[in-house]
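Every protein chain of the complex appears in place save one, which is left out.
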Amino acid sequence: MKTTRLEAFSDGVLAIIITIMVLELKVPHGIELAALKPVLPVLLSYVLSFVYLGIYWNNHHHLFQATEQVSGGILWANLHLLFWLSLFPFTTAWIGENHLATIPTAVYGFVLLMAAIAYEILERVIIAKQGRQSFLARAVGKDWKSKLSPALYLAAIPLAFLSSWAATVLYIFVALLWLIPDPRIEKALERRER
Amino acid sequence: MKTTRLEAFSDGVLAIIITIMVLELKVPHGIELAALKPVLPVLLSYVLSFVYLGIYWNNHHHLFQATEQVSGGILWANLHLLFWLSLFPFTTAWIGENHLATIPTAVYGFVLLMAAIAYEILERVIIAKQGRQSFLARAVGKDWKSKLSPALYLAAIPLAFLSSWAATVLYIFVALLWLIPDPRIEKALERRER
Amino acid sequence: MKTTRLEAFSDGVLAIIITIMVLELKVPHGIELAALKPVLPVLLSYVLSFVYLGIYWNNHHHLFQATEQVSGGILWANLHLLFWLSLFPFTTAWIGENHLATIPTAVYGFVLLMAAIAYEILERVIIAKQGRQSFLARAVGKDWKSKLSPALYLAAIPLAFLSSWAATVLYIFVALLWLIPDPRIEKALERRER
Partner (left out) sequence: MKTTRLEAFSDGVLAIIITIMVLELKVPHGIELAALKPVLPVLLSYVLSFVYLGIYWNNHHHLFQATEQVSGGILWANLHLLFWLSLFPFTTAWIGENHLATIPTAVYGFVLLMAAIAYEILERVIIAKQGRQSFLARAVGKDWKSKLSPALYLAAIPLAFLSSWAATVLYIFVALLWLIPDPRIEKALERRER
């Protein structure tokens, strides 16, 4: 079974998730610039989630480029990841409308954590299918980023109860960490092509 | 006529159906954890429907991998299936918002039943087109799952009037039954490739 | 320029139009069967528009199978068609919520008429690009359906002022007329393949 249709379906779901978040930007009733003020925090939380979804799309893209075959397990591990990502519009709107209140900020981090775990599961299921000696297993190697990120989300959740701003800075920091797709896979892919 | 564009269109519709269900998770006005309480049943019904749509996507994927040609009849049988699946967000929100009240639970089962019948029709139309001796006809063989599921949905609908929880347990049971894509098609596909 | 990306984009837009119509099926507040009563006319208008969009998707599919090259003119004629189709959710909800009131029924017919004209323009732009002697031009020939449908829509619009039910019967009649994709193109395609 080839990866094309799984990739197309995932692209579709990710494209919709990233776009329906914008429906939370409620059109203001006023016409003065101040009417945009309540929209601003929603917009900023949208930007953060947009970047996160972009990161997931990029890494998903890389992951399946290094995947040769799809099994039932991979299909469900992928749907599991899409499930957690589909909750982003909900948590994004919640922090946006409540200016990073404690509980919404912690819940936002919880969904980030579950998505990270789901991605890790997906990666492991693919590697298990392809074997420890496969191209992907060697390319990923000791994946410090996907070890560090869940740890940081886990730290951010209790931190939100002390300072939701500090937790948010952690979320932004992890986003910056991932902004560039995994250079090891990219390099390994280039080497393979030669 | 090739199957690619029909698959792409179905993927698009399924991706949208699965994602717009999340719009029913209304952002709570409160900022305490208790504010999530009314969201929880909606979330749980979302999980169930997400799994069901994942199952349909997986089986659809398998079905069309074993399909070589598309006719007008297949196009409409496919649209008929997509129609019933498109009602999932509606029935999902209805049971979620009413904590599995009797009528919503029965209607949820009715839409499940109609989708199962539509899938069965689609399978038969494809087999009729490809001939009783085709690869797909032999792979599907005596399809006990697609015989059992409508029977269980049919049982669940009156059961909902006695106990909507019992009916829901039946829905979950059928979902678990289907969670793994039909191994017969998968095995037959593998055999063909050899 | 190949047709694949234009087809993919059109599939995406059509898949979204067909699916967001379901957002108009507002979840009832009640939990008894009677609560579904106000949903019923919206559901029926949804079925009609679903069939219409299915017809457009099928014919679009056939049309571009017989198209070899895409020009700037074809791109815009296609977007023009998608524009009118994108108004279907609006007019569908309007007739559904108002039980086929006069003006909504007439406006529904007007949008059907504009979509039919847009499809006709698209077909002509493609034929103009490929030449009068092209495969498509010969396959379409004297296209009585696309001549009759706009005439029937045009008749239905004033008819709505006498009886919106009669106008609706006409809309249903045209839908039935088109339900099967153009057999001439299908036959010609089959002949070409031989």
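So that you can tell them apart, the chains are marked A, B and C in the order they are listed, and the count of residues begins at 1 in each.
Keep in mind that, in the parts below, a residue touches a chain if its C-beta (ideal position, glycine included) is under 8 Å from a C-beta of that chain, and two chains touch if they have at least 3 such contacts.
Predicted, not measured: the structure shown is a model, and the values here were computed from it.
Q: Touching the hidden chain in the complete assembly: which of C:101, C:128 or C:172 does that?
A: In the complete complex, the chain left out is touched by residue C:101.
Q: Given that one chain is not shown, which residue among A:20, A:44 or A:154 touches it?
A: Residue touching the chain left out of view: A:20.
Q: Considering the whole complex rather than only what is displayed, give the residues of chain C touching the chain that is not shown.
A: Spelled out for chain C, the touching residues are 1, 5-6, 8-9, 12-13, 15-17, 20, 23-24, 72, 75-76, 79, 82-83, 86-87, 89-90, 93-94, 97-98, 101-104, 107.
Q: Just the residue numbers, please: which parts of chain A touch the chain that's not shown?
A: These residues touch the chain not displayed: 7-8, 11-12, 14-16, 18-20, 22-23, 25, 27-28, 31-33, 35-36, 47, 50, 54, 57-58, 61, 65, 179-181, 186, 189.
The rule is short, and it goes like this: only the chains that are shown with their structure count from here on.
Q: Could you pull out the chain whose C-alpha mean position is farthest off from that of chain C?
A: For chain C, the chain whose C-alpha mean is farthest off is A.
Q: Once you find the CA centre of chain A and the CA centre of chain C, what distance in Å lies between them?
A: 37
Q: Averaging over Cα atoms per chain, report the distance between chain A and chain B in Å.
A: Inter-chain centre distance comes to 26 Å.
Q: Two or more other chains in contact with one residue: find those residues in chain C.
A: 12
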